[in-house]
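I have placed the structure first, in the form of structure tokens, so that the comments after it can refer back to it.
Note that one protein chain is taken out, while the other chains of the complex remain in position.
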Amino acid sequence: MAIQRKSNIHIMDGNQAAAIAARLSRVQVVAAYPITPQTPLTEQLSLFVESGELKAEYVAVESEHSALAVCTSASIVGARAFTATSAHGLAYMHEMLHWAAGARLPIVLACVNRAIGAPWNVLNDQQDSIAQRDTGWIQIYCRNNQEILDTVIQAFRIAEQVYVPVMVCYDGYILSHTEMPVDIPDQADVDKYLPPYKPHTTLDPANPKNYNLVTLADPRVGVEGKLCHGYMELRYLLQEALQNSRETILDAGQEFNKIFGRDYARMFWEDRNEDAEITIVAMGSLAMEAIVAADMLREEGIKVGVLGLRVFRPFPKADVVRVLRKSKLIVVFDKNISYGSEGATCSEIKSALYGTYINASIRNFIVGLGGRDVKARELADATRKAIASLKETVINPDYPEWICQI
Amino acid sequence: MGTRECNHICDESSPGIGEAGSTGEWRTNMPVIDETKCTASKLNKPTCFLCWLYCPEAVMTKGIPPSINLLYCKGCGICAQVCPVQAITMAPEKKNL
Partner (left out) sequence: MPQKTSLNNRPLEIRWHGRGGQGAITAAKIVAEAAYLKGYKGVTAAPSFGAERRGAPVSASTRISDQPVLVMSQVENPDIVMVLDHTLLTYPEVIAGLNNNGWLIVNSPLSPRELGIKGNFNIATADATRICLELGIIVAGQVIVNTAILGALAKATRVVDLPTLEKVLRDRFSKSTVEMNLAAVHKTHDATRIFKSG
């Protein structure tokens, strides 16, 4: 059923889209430290606070570690908290990322994906957020600026339902500094979609509580006489929350569609996989470029589909298997590398397929590190090369190929 | 029985006396206050109280003289160490073995 609603489209870059989404989500505390290419996002948010358009406390901090520490403290006392960073800033937050997830605080962080030094580089790849893969955050990647705006709003709904922080990742410059049309939802609709945050913790002087104290290896009986979780039980619960968050993520996408008319009830994006024998896998804006590459290959009669990864944590293993069931060849493009192994998304795909009846060949290409431009024709060339390599005896090479000039 | 019924999703507890159990059982030496030396007792004023300030188990009260909750005093001797007038001595614990 088509939804009749008035659109309010403005041409804007990804950082503006993220800032407007945070404003529409009525965030109450913003703590962020500027870093390229995230800087315009923090500037926009401080403008919103200064002008009164956003009734929030903007806490100017001296580092990213402090930024997330402020958000953690704000979230534990019941404030909706937002932060944003890139690259070295995210690396500097590493300890607090664990802390936010371990304390089960529904903070939303916009990660404007940028390469990490050495050597210095301010341009895009996804090494920064991939390196934080195991901190217990949900990670969602965006393909365009509309998805950035929509995903930040959804992220608060997801985070506050499952009590797991959400990292909304989008490509630095390629999205953060590129303007395109974005439909800005009505505040009233966002309010309908996003109920106020109900914290699972309470700080009440009349009823004092300890949170996240030294927790010993084994469960023990607390002062109220109840057996309390040990460290490992709490970590199990975090894993369980991520494992079970799929339904919440899909529901958040479905409800979003009902109100705003844009469908996000999916863990990833698909293009022409119905009859595809070859599937290109990519994450972020590269998943759009991959559609153009698929166009080129389809013109040559090659049945190519695209799997555009959206939710990277929790990784949708079963859904991926369903999509890839007809694939004979899976070509995975990663803008990150787990040194000594392969691209992170390639490992996920391989792990998802293990033990299934799917015996597709997998080829992994490392692309676009440090802002190296990745063109659709290069994705198509690599796919052709992967097809040609099927004649070789090695089904799945141990290591990825790099698209670079070495 | 597991910890599921605890219902917390992060570590949460209520502050209370004896969270680490009856630590008084740990004691091998017991602090004894000599009121003739203790500053607060001598002056009959709420003053000094360094023993109260430094006690890691918060078992000292700011009384005249200060009193010690021996159920949780673990006998660490910090009060004796910090007392500026050596009013507190650590006496061997007489335990019923």
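Per-chain residue numbering starts at 1, and chain names A and B are given in the order in which the chains are listed.
The working rule: contacts are C-beta pairs under 8 Å (C-beta built on N, C-alpha and C of every residue); 3 or more make two chains touch, one makes a residue touch a chain.
Being a predicted model, the structure only gives us computed values, none of them experimental.
S.K.: Where does the absent chain make contact, in terms of the chains shown?
M.R.: Checking the complete complex, the chain left out touches A.
S.K.: Can you tell me which of A:V49, A:A91 or A:V122 touches the chain that was removed from the display?
M.R.: The one listed residue touching the chain not shown is A:V122.
S.K.: Among A:D191, A:E247 or A:D373, which one is in touch with the chain left out?
M.R.: Residue touching the chain left out of view: A:D373.
S.K.: Hey, which of A:A91, A:A131, A:M180 or A:A265 is the one touching the hidden chain?
M.R.: A:M180
S.K.: At which residues does chain A meet the chain that is not included here?
M.R.: Listed in rising order, the touching residues are 9, 11, 122-124, 144, 171, 173-175, 177-181, 285-286, 288-289, 291-292, 295-296, 299, 371, 373-376.
By definition in this document, only the chains that are shown with their structure count from here on.
S.K.: Return the distance between the CA-based centres of chain A and chain B, expressed in whole Å.
M.R.: The answer is 51 Å.
S.K.: Please name which positions on chain B make contact with chain A in the complex.
M.R.: These residues of chain B touch chain A: 1-3, 5-6, 8-19.
S.K.: Touching residues of chain A toward chain B in the complex: what are they?
M.R.: Touching chain B from chain A are residues 102-104, 163, 200-201, 208-213, 215, 219, 222-224, 226-230, 233-234, 237, 241.
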